[in-house]
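Dropping a structure here in structure tokens format, bear with me for questions.
Here the complex is missing a single protein chain, while all its other protein chains stay put.
Just so it is clear, A and B label the chains in written order, and each chain counts residues from 1 on its own.
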Amino acid sequence: MNPLSLHPLGTDAVGRDVALRLIAAAKPLLLGGGIAIAVAFTTGVSLGAVAGARGGRIGQAIRAAATSVAAIPAIPLVLVLGLEIGQGAAPLGLAWGLACAPGVGMAIFHRVDALRREDRLLALVAHGVPTWRAVAVHLVWNNARDVLRMQAARVLAGFLAMESALSYLGSAGVAEPEASWGNMLAMAMRSGDGAGAASLPVIAPVVAIVGVSALLWRAAQGPAVRAVPGLHERRAPQELHDGDLAATNIEVRNAVRTADGRRLAHLDALHAHPGEVVALIGPSGAGKSLILRAIAGIVPAALTASGRITRPRLAWVAQDARASLDPLRTVRAQADAGPEALKLSGFPAARLDAFPHALSGGEAQRAALLVAVAPRGAPPPALLLADEPTTGLDPRARRSLTRALRALTRSEAGPAVLFVTHDQRLLPGFADRIVPVGSSETPPGAPAPLAPSPRAPSPLDLTSTTPLLAASGLCVWPGLTRSPRRTGRGAPLLRGIDLHVHAGETVCLVGESGSGKTSLLRALNGLCASNGTLTLLGADPRGEPSRRTQMLWQDPGTSLDPTLPLHRLLAISERLGRERDTVGRTVDEALRKVDLVHRAKALASELSGGEQRRASLAQIWLTGARVVLADEPTAGLDAARAAEALTLLRAIVGAEGGILVASHDLTQVLPLCHRVYVLHEGACVDAFAPSDAADAARHPFTRDLLDAG
Amino acid sequence: MSVALAAGTAGASQLRYAEDQTPAIVNPLFTSSMTETRVAELLFQSLYTDDHTLAAVPQLAESGELSADRQHMTVRLREDITWQDGSPFTARDVVLTVKAMKDPATASTEAARVSFIADLRESGTSAVEFDFVRPELRPEDKLTFKILPAAAVQTLPVKRTSPFRLNPIGTGPWSLSKFNDDNSISFAANPGYKGVDGKDDVGISQIVLKEVADKNYQAKLLLYESVDALVRVLPRDLAMLQSNRKVELYPYQTNSWWYGGFNLQRAPFDDPKVRQAVSQMLDVPDMLAPIGTGELITGPYVPSSPYYNHATKPWPHDAAGASTLLNAAGYQRGSDGWYKAGKKLSITVSAHRSLESAQEVTINLQSQLQAQGVEVAINFLDDPQWRQQVWRDRNFDFVLSQWTFDRNEDIREQFYSTGSRNLTGLKDAELDKLFDTARSTADPVVRKATFRQVHQRVHDDMPMVFLWTLDSYAALSTRVKNVTVHPFAFFTWANEWQMQ
Partner (left out) sequence: MGERVADAVSTAAERTATRRASWLTPVAGGALAWVGAVLLVQVLVALAPGDAVDTLPDPALRAQLALDWGLGRPVWERILTGTVHGITGAWGSSWTVQPGADVAGMVGAAVVKSAPVLLGAWTLAVVVGLVARGRTALQAATAASALPVLLLTLGLTQGTNAAVWYGMQRGWWPRPSFFALPTEPGWVRDAVVIAALGIGSGALGEVAARFAAADAALSEAGFVLAARARSGSDPAHTSSAVRQLLWRHRVVPLLEASHAVFSPLVGGLVIVERLCARPGAGDLLWRAVAVRDVPVATGVVVALAGCTAAISVAVELARRAWDPRLRHPA
């Protein structure tokens, strides 16, 4: 009888069918591997998530425990445990799970910790989602599922490699007569018919092990491995000279995803002479930064740039100044800091030996300028490219930077400066020439849309109503806390704050970056430690965070779980709203209110910036909040978009709600609010209505903010 | 001292032989595996040893007179023998060695070998007087235990942890030169060696014990000439090695037989009918086929032994007979097996993990029995588990294993009701009487007839299913000349071997 018919892969030494045993051998792998994953995930994932979510000392304690377990090498631990609890797939799986728990735990910790640092967890908790649900469902299950998949594959691949080896060696793994690819291979080698490695019973387990192992390793790879950017790509030599920049028909396409490559940015012509300041201006999202990077020849790996560009020796400064500095070297090591360069860039000579991470915001800005103007080991550039240098700076820092750039171009053999901005107020007296960059839809060269004059809000009669939010003599400590009522450690950030917000009123909180605006907002919502009297809708919010207030985040994506489609995301807010008996506020109506009905099925991560902003407003509306605390809602927006954002916010909150907006840019928010409080050096130095802004009684700092606009 | 090295061993010749595991202890008092027995054969000598016809000849002894009542013996020792560290061999070494073996606190594994000695004492420096427990027919055959130097055994109890294990001193042809750091052991020829009847030169100047744990691999290493000798060849490699002209096969461990031992102390094998039923279910030739060739046996002796009873008929392989026996024992055949009072007949078969081919035989046995309704679970035990579960706790139903005997073939300890190695728990007064008469008679003809009756009776009591004696071979490279392999101790005449 032809053996192949009955036994496709033949029989082993004792007459058992190889094919059947090959399949039976999957049982210990699945059983042991399953137990390993279960053990590793129950201990690793839960502790990793807690460490990631809490951070601080508890996080460090858990990570210290993890390093202890991780210090014990896995297979020796499995052998010692096998000594006691016996051999076989189940104890092997238990021991392997324990050995893999630290690896799984650390992977989950890094992902959850990153999300926490982006305030994702805080946004969910402030929105009203219970902490355990926020961590377990939104952070771990929704946003770390790829980590779970990769770790599961890694644990299984490790288990297979170990189990097959120990079973082959005989005394510790899965022993005969239970089937395992390891002991099948051992028996085949031991009692093959002298054909040695060529016989089927030997090849079958080998192919099984390699096949499954390759599959698991493929699943265990992260995306980074697949898309590998070419850091070392060769670039055609440029003909370089010290003279002008001349560039025509610059285009940046996205060649990766679509064949024809959607055009992301386009500019017909641009030239710049030394000593000249040229501004590239256009609405947010018009591709200004991409044009700048195309000119500098450093377009992101996934995009391609085209066009005829003759460029002089140039330097490029990123939007975040500190990022343009090499963190591993001191400023002196990166810049050829002669006295003249120091004076031009305005960087204090005493701080030359500091490292970039130790510099303050302003110092980092000046250091970036110094390194750009006088790089170490290279001649000074003829052209300085700056990507939104003033965004995020408060008015005074913005004014001193533009003055420094101005002085730089005026100096003899000064370079040309080409910078990108959306802030039109910057241009008069600074830019010699303005080149508008239309968004890919609007034709280039069309006149930049004039900023509509913002409509001042109608004056309110406030004498009769009691304020929705009232704080007097408030001291605020930085840092989030579970028990806000307790006073924090060390010196308070803000002292003696008195403010109130009435129904229908839009109040602004203005101050330099670092003055404590965000901490004050979080204290008002009961998330930061503070003492002094604080009433919100008649109750003190520092007990249980009251659901009647909602926060609007500077980056609108913070409060949107990127993995959920929009309608399911809003359903969560709807359910939170229903808990607080809001009548008739459904998801569909919210979508209609913010004009996002056509995007209901889209994932939150696929929405554009503006759409995300409107989605977060829909969230707020669904929870029926009476008071909205908005943190820098207008940052990075030009005047038109800022006005549009605040009017939509007012429409969402309605006449009987109060809005408190924190911003660093007084001139931008002044025309849009009823009253302004000014924070400076830990105190509230000024409070006034926009109408008497020009009044002489204003605090000198306020006056400084007003004329810097 | 006569010049030891004859001309033949001019160049440094080296014999490398493969073992599964380097011995944990090199101390003959605690020998527990065949590996250690072979190493002891290289390093130590005994009062009497075997010649090529397996007859006892004096080795350390010069001569011995047995008293008329055969219960006392005076052995005069050779005076020209020195220990490898130079100290002289005296009667005190012999007396202290036997006393250490008999000391209960030392718990020596070789105690059974000196149980026939009641007492002994020095008489002068080169003579020892023995008093036996009972009259002995040929005490020379039993005085083959290894003698240790007095220094190693004078303080009782002798501990396994004593430093002697790292630096064993013997009088044998080789001395332990080094524990190499790759788990191998090197033995160097002993210049002061005094052989039997004047053969004092040692053919091979260095022997190396190499540990090759992977059994699949030892034969290949012999082909590759990385080792020169394999102690036991796997059946599957016999064909390949036989056809190779650079390798020679020698029968080894011939005096051994395989058995399946029942545990008579607990159900279900306390009932003889169940034992006979199971034995009739087994197709023994079908179990032997995959692991090699050999002769089937019906009792506790190898067919070539004088005590083997060729008249004993083997139990028939008869499934129907087995069913009737089980019915008689109160079992009814259910749909998926045999039931007695609602309990299913299911047994565990235990086997030693490192016994070659045991796994294949056990799996075959399992499939045969399960085909006939007996549920079988298999339990492969490594050495510590084997000693604890099988020997100390007698926690097994059925055990598959192999017994190896030196030429005495003394199976008394295995089947006597109070025997130290009676793991089946057989209690048969009639059989004990047979053993006692065999031991007390001096007439070899009566002894042979009695042991043949023992063979028949053990066959009928059926404490074990007697399977076969496997044709097992050692393999040596043809570069090793003048080779004769002792069936049990392997290296007994290794001093005569020459390397090309």
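Basically, a residue touches a chain if its C-beta (ideal position, glycine included) is under 8 Å from a C-beta of that chain, and two chains touch if they have at least 3 such contacts.
Here the structure is a predicted model, which is why all the values come from computation and not from measurement.
Asker: Using the touch definition from the top, which of A:I209, A:L474, A:L524 or A:L617 touches the missing chain?
Answerer: Touches the omitted chain: A:I209.
Asker: Could you tell which one of A:I58, A:L83, A:A269 or A:V597 touches the chain left off the display?
Answerer: A:L83
Asker: Which one, A:V69, A:A175, A:L494 or A:V678, makes contact with the chain that was left out?
Answerer: Final answer for the missing-chain contact: A:V69.
Asker: Among A:V137, A:A161 or A:A571, single out the residue that touches the unshown chain.
Answerer: The single option touching the absent chain is A:A161.
Asker: In the complete complex, the non-displayed chain touches which residues of subunit B?
Answerer: 24-25, 30, 32, 105-107, 157, 159-163, 165-166, 181-183, 210-214, 220-221, 223-227, 382-385, 387-388
Asker: With the missing chain put back, which residues of subunit A would touch it? List them for me.
Answerer: Given the touch definition above, subunit A has residues 64-65, 67-77, 79-86, 99, 157-158, 160-162, 164-166, 168-169, 171-172, 182, 185, 197, 206, 209-210, 213-214, 216-218, 221-222, 224-225, 227-232, 235, 237-238, 240, 293, 296-298, 300-301, 311-318, 320, 323-328, 330, 355, 357-358, 360-361, 371-372, 375, 377-379, 381, 385, 392, 478, 493, 513-514, 516, 518-519, 554, 631-632, 635 touching the missing chain.
Basically, only the chains that are shown with their structure count from here on.
Asker: Which whole number of Å gives the spacing of the CA centres of subunit A and subunit B?
Answerer: Distance between chain centres: 74 Å.
Asker: Which residues of subunit A touch subunit B in their complex?
Answerer: Spelled out, the residues of subunit A in touch with subunit B are 13-16, 170-171, 175-177, 186-187, 189-194.
Asker: For the complex, give me every residue of subunit B touching subunit A.
Answerer: Subunit B residues touching subunit A: 215-216, 234, 236-237, 239-240, 290, 353, 359-360, 362-364, 366-367, 378, 380, 382.
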